[in-house]
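Heads up, one of the protein chains got dropped from this complex, but the rest are sitting where they should.
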Amino acid sequence: MKSHETVRDLTYLGGLCLFLLVLPDQVNVYYRSFVMFTMMYVVLALSWNIISGYTGYISFGHVLFYGVGSYASAILVADYGWNWLPTLIISGGVAVIVAIVLGFPVLRLKGPYFAIAMLGAAESFRILATVWDSVTHGGEGISLPNVENSFATYYAMMVLMVATILVSYWIGHSRFGVRLNAIREDEVAAAANGINTTFYKLSALVLSGIFAAMAGGIQANKTLYIDPDTEFFILITITMKLMAMLGGKGTVIGPIIGAVILYSIQEIVWVQLPQAHLIAFGIFLILVARFMPRGIVGFFIDRGWARKGMVH
Amino acid sequence: MVAAADDIALDVQDLHKDFGGIKAVDGCHFRIPRGKISGLIGPNGSGKTTTFNLLTGVTPPDRGKVIFKGEDIAGLKPYQIFRRGITRTFQITRIYREMTVFENLLSVTYLKIPMHKARARAEELMEFVTLTKLRDEYGGYLSYGQQKLLEFARALMTDPDLILLDEPAAGINRTLLASLLERIHELQRMGKTILIVEHDMNVIMNHCEKIFVMDYGVNIAEGAPAEIQNNERVIEAYFGHKKDANTGSQKR
Partner (left out) sequence: MEKSDARSLYMLAGFLVFIYTMPFVVGMMSGNIIYDMQWLADLTTVVLSGVMQGGVYAMFAVGLTLIFGVMRVINVAHGEFVVLGAYLTYVVFNSPQFLGYGGYIDPLLAMFITLPVAFCLGYLVQKVFLNAVIGGPELTPLLITFGLGISMINIIEWIFSTDYRTIPYFPDAFQITENIRLGKNKVVSFFIAFFITFSVFFFLKFHRFGKAIRATAQNADVAMVCGIDIYRVYLFTFGLATALAVAGGTLVSIQFGFNPETGLTYTVIAFAIIVLGGRGHYIGAFIGALMLGVLENLVSFMVPNGTALVEMAAYGLMILVLLIRPRGLMGPKID
């Protein structure tokens, strides 16, 4: 990565941060929430991108990390009286454990089978959350103590988003990332060229899990109520996927663009037609998968408006 | 002729691999001389592909040893074998298609050198295989011959001591082949050891100093090209017994 490019990109990021820092004071609660959730989806899309875009192991069940993170935080705050910020670290920690334990068996499966295995895993977590009511309060859900958190959660999410962007950026421009891509392109060749695929795959899953889980933790403290069906909702995985794919999976900017565009559209459409938007998502997924598999960034690259490859 | 241990790059001892009743490799021995280009040939079904897979860690052997730099590497995984200094290419190229040529080279791991040195090395190798102009092109957009060169360059990133080439002549035109062979000889002059598995007899006879012949899972001959060409057992293996067919059971 040529250093002047890095400086340029960091400047953009800095500018964005400045804008976001000032924003909450200027606007009302609704817009604060909107921006916060947009940032959350940026985090989620980027985190999905790490395991599915870079490493090529397309996960249909990423929401499980999000749900696990939100439950970890909620349980600690509601039942054990923790202050919400430290719970995020636990959320991350739980995600690491889940990623390793789940990853070991599941990352051995090839493409579509991995996808389905993750889908089933997410469903299993949802059922577990419903059934294990001694810990998770089951179907009733968990209500968190009502604290005015609008500003605090906004800033927390902003910090998380910046962290996720920085890590994604680093991965995308480092040899670590190039190796993840190698695994995606041809795992046999990657192994033959010295890459310890098990280690790299697990690392990718762990990294992607941590960010998703923390996002879930912050969200729980914002909406102040969680239950198994909302936290492990399959739509969240679809949304993450669609955002990353729309923008261009396997790139840094792609998921960010995708998240911003899609979330904005969703907010506008959803307000008008609540039922239709899920149907629209399904159809949209079909269209993107069929006609634009490389996303917006891919489109730019194919036209020669952006450079091929990430490391130069 | 007894060769000193120093002269042997890879010592393959008594390899066995059984696939549920079919003995693909049934006691294979050979010693690859250091600093030379050697060839491994044999008719279809001779076990040479399986042997190649055993050497590169794709399949674990049932029995036997493979000594490299004083260590038995039999049964290790491919990435472990790679990290000990043995690289390989594939019969049908397996380059990374949606990554640039430059990235293909940089993806090689265990280089133990900082990024800028790795970059420099990648540039050097692109020069070596004359792919510098295609540096930022996706691997998948290269012609087949260029992909072969890329894979070859990729195998050289770690400056390995032993390079195993799986049918390098397959699927490319004679001009490109000549240029590839020239580079292989250059590597040999730099002191590297190379083993080529091939079907193309011209390549083997004209470019290898030592040839190992396999049939039915064992070595049936080894030696210089001239010796191999006149070796009866080799001729039999490829063409069948010379006596007429009326003698009933053929000695094979």
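Labels A and B are assigned to the chains in the order they are written; within every chain, residues are numbered from 1.
Everything that follows uses one rule, which is that a contact is a pair of C-beta atoms (placed from the backbone, for glycine too) under 8 Å apart; a residue touches a chain by one contact, two chains touch by 3 or more.
Fair warning: this is a prediction, and the values are worked out from it, not measured in the lab.
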{"item": "Sole residue of A:109, A:260 or A:306 that reaches the chain not shown, by the stated touch rule", "value": "A:109"}
{"item": "Residue in contact with the excluded chain [from A:15, A:86, A:145 or A:293]", "value": "A:293"}
{"item": "Selected residue (touches chain absent from view) among A:43, A:68 or A:117", "value": "A:117"}
{"item": "Touching residues (missing chain, whole complex) on subunit A", "value": "58, 60, 105-106, 108-109, 111-113, 115-117, 119-121, 123-124, 127-128, 130-131, 234-235, 238, 241, 245, 275-276, 278-279, 281-286, 289-290, 293"}
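The rule is short, and it goes like this: only the chains that are shown with their structure count from here on.
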{"item": "Interchain centroid distance [CA atoms averaged], subunit A/subunit B, Å", "value": "43"}
{"item": "Interfacial residue positions of subunit A with respect to subunit B in the complex", "value": "175, 178-179, 181-182, 185-186, 188-197, 250, 307-312"}
{"item": "Complex interface listing, subunit B residues touching subunit A", "value": "56, 77-79, 82-83, 87-88, 90, 94-100, 102-103, 106-110, 115, 118, 136-139, 154-155, 158"}
